[in-house]
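Note sheet for the following structure.
Partial view: only certain chains, each at its native spot in the assembly.
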Amino acid sequence: GQPLFVIAGLNVLEDLELARVTARRLKGICRDLGLPYVFKASFDKANRSSIHSYRGPGLEKGLEILKEIKAEFDVPICTDLHEASQAEPVAEIADIVQIPAFLGRQTDLVVATARATHSRGGLLHQKKSQNMAPWDTKQMVDKVREALGGAQISILCERGTTFGYNNLVVDMLGIGEMQKLGVPVTIDATHAVQLPGADPRTQGASTGGRREGVPTIAMAAVAAGADGVFLEFHPNPDEALCDGPSTLPLDRAEGLLRSLKAIHTARS
Amino acid sequence: GQPLFVIAGLNVLEDLELARVTARRLKGICRDLGLPYVFKASFDKANRSSIHSYRGPGLEKGLEILKEIKAEFDVPICTDLHEASQAEPVAEIADIVQIPAFLGRQTDLVVATARATHSRGGLLHQKKSQNMAPWDTKQMVDKVREALGGAQISILCERGTTFGYNNLVVDMLGIGEMQKLGVPVTIDATHAVQLPGADPRTQGASTGGRREGVPTIAMAAVAAGADGVFLEFHPNPDEALCDGPSTLPLDRAEGLLRSLKAIHTARS
Amino acid sequence: GQPLFVIAGLNVLEDLELARVTARRLKGICRDLGLPYVFKASFDKANRSSIHSYRGPGLEKGLEILKEIKAEFDVPICTDLHEASQAEPVAEIADIVQIPAFLGRQTDLVVATARATHSRGGLLHQKKSQNMAPWDTKQMVDKVREALGGAQISILCERGTTFGYNNLVVDMLGIGEMQKLGVPVTIDATHAVQLPGADPRTQGASTGGRREGVPTIAMAAVAAGADGVFLEFHPNPDEALCDGPSTLPLDRAEGLLRSLKAIHTARS
């Protein structure tokens, strides 16, 4: 069978040096383990809860950083976008263009991104919405294929489903349901452990601690048959400018990826 | 106390005549019952499941129809938008501008819409996402207020929460939670009875029949304290170009609005 | 149509005087409002979380208290049971015998209770489990009817559905689903606002405050079509020996029942 593939990097770009440190380390680990590797980082966090939150370097500066990473480390790039107008410039740099979960049904965005990406030989990483059943991703995949006259460039990504308030759950049976559509499926273990919103009963304290769940979800999903993993790291998550509580320290990457490879092998 | 207010009309604009028939009827009923009335219709359904679905007349033609309705019937208008670039033209016509549930956290869209709307004295109708806890709407309200230097123009709208797969549930306790933020809360009884996605186990058959749930949800929510109701009608729902299964026939509007007024009064 | 009926009283029996105070007050209010009234109290809380919690006076002493209340105030009695062996003595006193939500599928208990109750002309109050869909109560109703050779003595009770962790939600559309089975449906607004378990993130603090939700759920459910309400009161809920946080003060009974009657009338 195919080796497990790894889309991993930063939640959001901060500066070039951080991206270099992260890409170098992750590429090295994946090369040693024989796992295909794609560097991921966002240039804009367009839907932060608060208007005051750090959003990233933005489109122009962000793509420049990604271009440098791609050249220096010879790695494919994955990044996400938020408006149809960003499709062309993003697809110019990114090999895998990601459509955020909240925007997965916005027809104009999906069609423009699919076309810009396909025309350059790239792939789409389509996140399943938190409020979508696994089988309903068929509509997402169909929309892309119909926009491309039949071509199939979708990778589906599981990132958890709404489970009551301020919580997500990953339904491991959903991975196989999505694979029935004939597309590869990844597990975004980082976002799947987020506790959405800020529970006022705990003044937000409840969002801490789930970082420990990332390896659990990643290992379980690979055992359940996921084709790839999506993971976000930071050399120092407690100083990360976005989503630190669900981000793993970079120095845990090697142990985790080694375990994931072993489970992937054991399952086969 | 305040009378119950009514935002009601069509799911999506089809043609001018349909809009006229609907506005005339609903305005007449609300006038007779002493309920403040706002005509609602969308010009673009930008996130249909399928690329082949009817999307509406589009921005330009749609705003023209809404302008005519506003002039002919002297009613305030409510419509929704999908990109920051639509904020100015939409706010020019609409008195209440609606931000869709899926897009409620897109900072650029929210800020542009808030500013365009506020500068013309309008209000925002902000739908709570299906995957958001009631108390987390605070972040949506704060984002608007901060974008406006402190002005408060938000109306929050409950439209159901993800409840397992292919289902929504309305938590009646959520209405009061949102009202604690100091803003009016409406119930979108039409979308709250939708069965999201198409359950493959039933080849989509499961989406029928919930239309009967619209009055139930509307009456329960008014009893639970909702300040306003949001309802979509069609003279012939089975021929509606979008969301027919959850749309009420126009000739049931009078009975329903009469019951809602009575419950609102009984509660006081 | 039928008037709204009221099953109301204490969560658990403490002493005779408390039961007398509660029955006298509630009976008086319901008589004044023209609402049929049944006194409810449990003699044993057999499934408390902790082994140290107060369980009640037990079967023998409890039934004695209930018998006195029945005689003194000339009211029908509702109480619940937990083992098949309790069916005969309980049915001897209680006019409406309640089967707890957790035990609703225990065939031996259900059959014994149905027979003992039916042979004395009583009714069953069957609570829907927190993990059961409304339409699956058909199996509960069928089990009783088949045990009785076709007789129908079921009243179904909605008390909330599991919604993520440590939370319940009442699906107002479920009331009508259960009524399709041809049986009356009550809303247990007291238990529906419980926050099950003790969220360790808040050291149990999260269980407070939902008492305010009881009127909201009761009013919404009556607006949604419930045939009866089930409510627990205490003259001083903060000193109640069980479930105080979701129990209403007795002096709020009159206002609430008055509103419920008004909504029930408005709906008709």
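Points to keep in mind about this one:
Read from first to last, the chains carry the letters A, B and C; within each, the first residue is number 1.
Heads up, the rule we're going with is that contacts are C-beta pairs under 8 Å (C-beta built on N, C-alpha and C of every residue); 3 or more make two chains touch, one makes a residue touch a chain.
Keep in mind it's a predicted model, so treat the numbers as computed, not measured.
For this homomeric complex the structure file specifies 4 copies in total, of which 3 are displayed in place.
The rule is short, and it goes like this: only the chains that are shown with their structure count from here on.
For the touching copies chain A and chain C, the fraction of interface residue numbers used by both exceeds half; the interface is of the same-residue type. Overall, the chain located most centrally, as judged by its C-alpha mean against the mean of all protein C-alpha atoms, is B. In terms of their C-alpha centroids, the spacing between chain B and chain C amounts to 36 Å. In this assembly, the C-alpha centroid of chain A lies 32 Å from the C-alpha centroid of chain B.
Multi-chain contact residues, meaning those touching two or more other chains, occur in chain C at positions 163. Contact residues on chain B toward chain A in their complex (touch as defined above): 46-52, 55, 82-83, 102-103, 105-108, 111, 129-136, 138-139, 142-143, 146-147, 161-162, 165-166, 196-200. Partner chain C is touched in their complex by these residues of chain B: 161, 163, 169-173, 175-176, 193, 210, 212-213, 216-217, 219-225, 259, 262-263, 265-267.
Within the complex, the chain A residues that touch chain C are 163-165, 167, 199, 201-202, 205-206.
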